[in-house]
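Only one protein chain is missing from this complex, and each of the others stays in its spot.
Labels A, B and C are assigned to the chains in the order they are written; within every chain, residues are numbered from 1.
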Amino acid sequence: MSKLCLFIPIVFLLLTTSPSFCNNPAPQHKDTEHNFLESTKQGERIFKGLVLTKSNLKSCVSCHNLTYSDTLNWNPSAWDIAHSFADKKTSDFNSVINEPLAKVMSQVHDGYQYNEEELNHIKNYLLSLKTHGAEEQKPVVNNLILFLFLGLLITIALIDLFFTKKIKYKFIPILIFFAAFGYQIKMLSEDAMALGRNENYAPDQPIKFSHKVHATDNKIDCRYCHTGVDNSKSAVIPSANVCLNCHSIVREGRNSGKFEINKIHAAVENNKPIEWVRIHKLPDHVFFSHAQHVNVGKRECQECHGEVEQMHIVKQVEDLSMGWCLDCHDKTAVDFNYNNYYSNTFKELHLKLVKEQTDSVRVTDIGGRECARCHY
Amino acid sequence: MKKYWKSQQEKNESPEIKTVKHKPKGNLEQVLDIFEDGTVEAKSNRRDFLKLCGYSLAITTVLSSCENAVQKAIPYLNKPEEITPGIANYYASTYINGSDYASILVKTREGRPIKIEGNNLSPISNGACSARVQASVLSLYDSSRYQHPQIKQEKVSWDEFDKSVSDALEAQKGNQIALLTPTIFSPSTRKAIKLFTAKYPNIKWIQYDTQSASSILKAHKLCFGKEILPDYRFNKANLIVSFDADFLGTWINPAEYIKTYTDTRKLSGTSNKMSRHIQFESRMSLTGSNADERHTIKPSELNLLIAQLYNEILALKGLKKYNASESSQKIKELANDLFKQKSRSLVVSGSHDLNAQIIINAINYELENLDKTIRLDNPLQNHQAIDEDMDQLINDLVSGQVKGLICYHSNPVYNHHKGDQLKKAIEKLAFSLSIHEAPNETSSLMKFVAPDNHYLESWNDSEIKKNSFSLMQPAIHPLFDTRQFQASLLKWSDLETDYHKFIMKNWEETLFPTQTLYTSFKPYWEHTLQEGIFEIKNNSQAKSKFAQVDIQKAFDKLTQKPGTKNIELQVYETIALGNGTSANNPWLQEMPDPISKICWDNYLNISPKQAKEMELENGNMVKLNDKLELPVYILPGQAYNSVSIATGYGREICGKVGAEVGFNTSGFTQNGFSNVKLQKIEGQYDFAMTQTHHSMEGRAIVREANLDEYKKNPKAGNDHKHKYKNAGIYKEPEFPNHHWGLAIDLNACIGCGACTIACQAENNVPIVGKKEVIRAHEMSWIRIDRYFSGDENKPGVVFQPVMCQHCDNAPCENVCPVAATNHSSEGLNQMIYNRCIGTRYCGNNCPYKVRRFNWYDYTQADSIPNNLHDPAGLTSDLSRMVLNPDVTIRAKGVIEKCSMCVQRIQEGKLNAKLKGRKVKDGEIKTACQQTCPSGAILFGDLNDKSSELFKVTSSGRNYHLLEEIHTLPSVSYLTKIRNKKS
Amino acid sequence: MYVSPIREPLIKGNKTYSQITKDIAAPIEGKPGKAWYMGISLSLSAMFLGLAMMGWTIWEGIGTWGLNRTIGWGWGITNFVWWVGIGHAGTFISAILLLFRQKWRTSINRSAEAMTIFAVLCAGLFPLIHMGRPLLAFFVFPYPNTRDLWVNFNSPLLWDVFAISTYLLVSLLFWYMGLIPDIGTMRDRVKSKAKKFIYGLLSFGWTGSVKHWQRHEKLSLILAGLAAPLVLSVHSIVSADFATSIIPGWHTTIFPPYFVAGAIFSGFAMVLTLLIVTRKVLNLENYITLAHIESMNKIIIATGSIVGIAYLTELFISWYSGVEYEQYAFLNRAAGPYWWAYAIMMTCNVISPQLLWFRKLRRNLVFTFILSIFINIGMWFERFVIIVTSLHRDYLPSSWSMYKPTLVEVGIFVGTLGLFFTCFLLFIRAFPVIAIAEVKTVVKSSGEKEIKNETL
Partner (left out) sequence: MRRYISAYFTDEEDLLRASKILMEKEISILDVLTPFPVHGLDKVLGLKESKLPTVGFIAGAIGTIFAFGFQTWAFVVDYPLFIGGKPHFAIPAFIPITFEVTVLFAAFAMVFAFLFRSKLGLGAKNKIHDERITDDRFVIIIDANESDEHFENVKNILEHEDAHDIQLKENQ
């Protein structure tokens, strides 16, 4: 259903704003344009391994995906390379592809020898990737078709049940009706609940930063980078200078070589911040404080974010719905011993605890279900 | 919990970039880029996505909560050490606008100033801010400001500009040039000006104030030999007599006077002492409306009264009386009372007549008030301009004697009554240089425009009162290509251009030696910067001597002038707009006038009697002196045969908000009064009035008592208490943990409206514009109700701030079908915008009518496109930087209301939790409480028996609004006690 | 014309069963006249105007209405209550009069019930579009959701949601169950195959078997038994919107009975307005006779008088209560800035129906028609007076304000009138306006022929 939601506005967009698609500048230099296109195509062939090259090496595309993909590939994607290198000179290109200096690269790229023409083609291809983007992937057969198909099934079943009566046993169309209708309802309610939720959202990031490498392999504490988590509502995404604390020395990564780390340096040099893709999003009308949960409530990061330290690509594990929040508030006990605020403020509850009339005070008992705790 | 930061400079070296989950769109540089193009374009973000969805109404239902578009999280490239995203920083600074002054703390979030709070350490403003100060933060994000230097309206770089200016100044070396500024009470600025005039001796520095106090200055020169504004001490006086001095509103230094005045009137604790205040005036001013006794007097009749009062006092002292007509019984009584309160009384006058001020001085001298309620040793440093200087300058400019003009932060073409002549003169000048923040009538005539910084982008110091210093520091890097006035002066004087260093050097030379606490300058400077203020202790007990002036002459002049039969016009400044400098500030424009409750307009105040005679009704049009056509407002308490009109409106060259709002009063002097002709003409005008009914209808809404009754019985006037314990069918709700509450002291509240603007800034309350206010669609969460009582020519006035009462038996909660409003266990009435479907049933069922509905999409938070109603342009990316990221922006169609600043409560609680202790009393302050100059609002925990709030609410004066309907509000009021002579 | 000294015939013209069927089915079988076409085009255009205005309201916001911070409800809710009130006559006639075995109901109950449904549909629109966020209106239903939230069962507005939707559904059931035999009749009369198919579907396979009739009668009776308290409850609950609040002028315990009486009053007036025209246009004078009109007029006097007494009681109680806010609220109604609305209400609702004590006037069609329109107007103003004049001056004089409707609100109201008449005009073309089978049951006892015989 969410695809349907997207589809209709897009159609509307196309209908209402089509003139704006026509304002591409008219081609001025026909010939160069033509040459460039040719070269781009050649480059694409080389990149995708559709041309016979002198060497029997793997084509570029076998290591470098065209765009981001959902599985982790440490090698930079074509799109990524295009953004870093397309503007560079062909000689730079040559040195990177044919005679790489970095350790990882030099092993992998051993034996690659492209001539200048080929390099130019590849470069032009990358350039076109940068400006036009990769081809849109065709959407997979989506739920909408299934949904409509089920609707058709229901209609047929009903028609037969009441009018045509071709099927001898009445329970068959009835069964079909209930099964199909039930499945439709399930689809609808699941999609409705998924609206605004991003469970399992794991977008590609501008830098292939792996929490597994940093937090598990190198045993860096979460708080080293996420400095705000104890005092601020925001856990803080580290600024580039925090990265540089280590990466001014560690210049080459185990998996990705220099490519990814260089992006940090490039950001600092170009005075351009790194635009991470936000994963854990709460709506604007929700106020969430890390300080309250992590510092006061002594929650572990993993309770909400999952085993981030085991993730190469960060994924949203929980659905972050209000029901999920409340569920935790219902279950979690408040530590009265630790924090004087609670024992001084919730005197009645504290007394009960001391007298062992209750075994624990839950967050809900001290107002954890009240609206204005999060919405104001 | 507040941190005072010393400097903000380093952080500005890198672009501050930070995405929080709230509104701040893009970074500062992007904002600047946008303005380079001169257009404001919303960048593509998820709102655009939602807009697309909006095209198909059928599916918006589903999508209204759909937020699946990609969001970016952009950290700082190089995070400044003192900034933690999500935590506010406070910087001590100073607000200066002309002669307005306040010592403030600037609240910044992620590098953006979002709110002004008062600095508690300041003995002058005492942690309070006026409405103008509160609103000033919005002016920072005003897109109509000058964004780069200009020569003849052409954009140039600063280098070119400086060169051209220096060349021009060199070329004009033989000609006389004037530097026109408002009163400068910053020692470093004065020094910079001196250096500048030293380099260019042909430049003469002239100060010009729209609210002039020059008669007081001159009177003191004559009487005491010092041209000073004395230090009036209202808190030392038991009897205050004011002749047309609006000292709570606009006269000299209201920020200080409100505090000292209300200190004597609060009746806090066991104190039964309260000052008495008698006001003589023609227009119902804010001060007059708070007086215990108010006499409506035509402006021309004031002089005689002053003279008679002097005579009567002389008579009481057994001295020889001067020759004057027999005074009325009232004056005799007054003289008697004053004489009884000798040395504990205070007589002030706002008169622009030198002779009147001399007699006032003489009265105070005879009453032995000098050095007691009036001190001459620590005089005020603002309002130092002498009217004659300005008149002389205009004459010289017109005659061509002065060939050049440098104008800083003043707009005489608009607000001087000879503005027309000045305009013609400036157009002819060979050299004209303007140093202003935003275009105005004067600067637009000038050849050179050197854009000035907003004060939140500037360094400065001030000495508002002798020996009371404070520092101004920037809270943000200049948003536009601007440079502050002082730096420009230094540059043109070929000196070190870093004004910051200049101030430091100046302080090191002059102020550092006056203290003994610090031995080296750096810690001293850092400490002072952190506190924002610095005082030189002065224990002198100077004995002031009254010089022998020719009182006879002054007295004769006063008694000579017979009261005319003409209609007399007074031009006054309003609480909100003042002289019109901030006319482009929509918060101030939409703030209703305390007395008339009209916003977005000025009008001719006319007395009820005269209205009857001329058959005028509110909104009828009249013609003033055959040139100005404007609507009348029948102001109860306006003296018969006198009219008054506010200046600051009718701006022609101004941003889009303030231009063409109201009527231009140019040509009518603000000093004194002028005789006018009045003629009714055809036409009807709609006022944007937030209150249209002015009588309490005999209901016990504001409860009053006189002091003598109160002394006998603290519950006087509060005897409506109903015995309604457990009157409902259910048990009364209990709040065992916290029970937040507010108490409002109606005796302290003077109705100035600062709280309304503070609330607006804190809670992102939208501006709806004049047309919408006319339709009663205003959004303010806190309003000040003003009721008139008694005779309409001599009305009594009461003010009552009303916000959500957070009823424990809230009628609004029961009726919401979706439970979007309900109660917290801490006694708060919670409003959840994202659950609200907008039936407005709660609003109907609220007996206090404090719930506000988003009639249109005022904030661009709505998902349907092309329906924005944003008359003030506050949804532009630049203006949005002022939004408080802790408070949700409300969408079209939802109800909103006062939350008792729940974001502050939550912050305070979190802070206590982080420290592992209970919430301290006074730790949490609501925005309205924080800014209130008179301390009339008190927030606290009703369960905390040791809290200030508990003490106050258990007093006999405590009552709940409409308590007979058993809503059990958490907000309570303290009865208003007047000190009338019984 | 012969008039029985004992009881007037309810069906005139010595009708046989077959004639009854023919007469009542005639409007459906014949071609619609010019009047019908004019009517439908007029009401359709009104409906589209209303739809446009609703769209505008949803797009721009409620700011397009004349409401303000003090007066949160105006025309919208006035219209809502008015339409709900009108929607009371149908079920009242069929349910309560059925329980009381009033035979004269048989000629009017069908159209009155249809009117009920259309009126409730119109009414239901208003709570929806008067919301600030109508797209989120589904929040009022207690459906399970990921936010774990339920609705507020304390809110009268939620009771309304349940009451109105229950009332609509039960009325629909009641109406349709009554229609089934008549649709069967239509199925057996129409010639065209398509029509026969459609009526065949809609008749649910009705055969007229005695067992069916037995159950059908039982069902009608019990449904009537359920619908009778439902009718009373619906307007009581609507009145609870006001009565449970604390606004002086709303907070009144007399509201439930007073609203129900008012609703029946206005509902009957609307039925009269429609039937006086319908009987003429569709040539049904023999079935909807002066006797019917007179009976309805009698109910109008009764309910009108109840309403009048309620008005006076309100005034008295407000004075007697000694509560200054109550006293002021009622004084302000009668003598405040909206005195004219109060005057219209009093004249139309209290004074004018008293004229019906005269038998001549009760049986005068023109007078009854004009009066019924007056009552409709008067009852609209009653709701306006209650809603607007109570709100505009409540507790704190500082917030007192005035309300002036905008064209958008007027347009929406006109639109619902259009919707109502469109539905009604389509209804008279599709279904028998009079319950054929039910009329046949009374023709023996109350037909003209039989009575003549008896008296002879």
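FYI, a residue touches a chain if its C-beta (ideal position, glycine included) is under 8 Å from a C-beta of that chain, and two chains touch if they have at least 3 such contacts.
Owing to the predicted nature of the structure, the values given are computational and were not obtained by experimental measurement.
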(request) Taking the complete complex into account, tell me which visible chains touch the one left out. (result) A, B, C
(request) Specify the residue from the set B:Thr84, B:Asn238, B:Asn737 or B:Ser825 that touches the hidden chain. (result) B:Ser825
(message) Can you tell me which of C:Gly184, C:Gly249 or C:Pro353 touches the chain that was removed from the display?
(response) C:Gly184
(message) For a quick check of understanding: of C:Leu99, C:Ile222, C:Val277 or C:Ala343, which residue touches the chain that isn't displayed?
(response) C:Ile222
(message) Given that one chain is not shown, which residue among C:Ile237, C:Ala291, C:Ala310 or C:Val414 touches it?
(response) C:Ile237
(request) State which residues belonging to chain B touch the missing partner chain. (result) 728, 730-733, 807-814, 819, 822-825, 968
(message) For review purposes, identify every residue of chain C that touches the missing chain, sorted by number.
(response) 16-18, 21, 142, 148-150, 152-154, 156, 158-159, 162-163, 166, 169-170, 173-174, 177, 180-181, 184-185, 187-189, 201-202, 204-219, 222-223, 226-227, 229-230, 233, 237, 240, 436-438, 440-441, 444
(message) If the hidden chain were put back, which residues of chain A would touch it?
(response) 161-163, 369
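In this text, only the chains that are shown with their structure count from here on.
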(request) List the centre-to-centre spacing of chain A and chain B in whole Å, with centres computed as mean CA coordinates. (result) 49
(request) Enumerate the residues of chain B that touch no fewer than two other chains. (result) 822, 835
(request) Spell out, as numbers or ranges, the residues of chain A touching 2 or more other chains. (result) none
(message) If we count contacts the way the header does, which residues on chain C are in touch with chain A in the complex?
(response) 145-149
(message) Considering only the defined contacts, which chain B positions touch chain A in the complex?
(response) 14-15, 17, 19-23, 27, 52-53, 55-56, 59, 62-63, 65-68, 70-79, 84-87, 736-738, 822, 824-826, 828, 830-835, 861, 886-889, 899, 902-903, 906, 909-910, 912-919
(request) Would you tell me which residues of chain C are touching chain B in their complex? (result) 55, 58-63, 66-73, 127, 130-140, 149-152, 154-158, 161, 241, 244-247, 324-325, 328, 391, 393-402
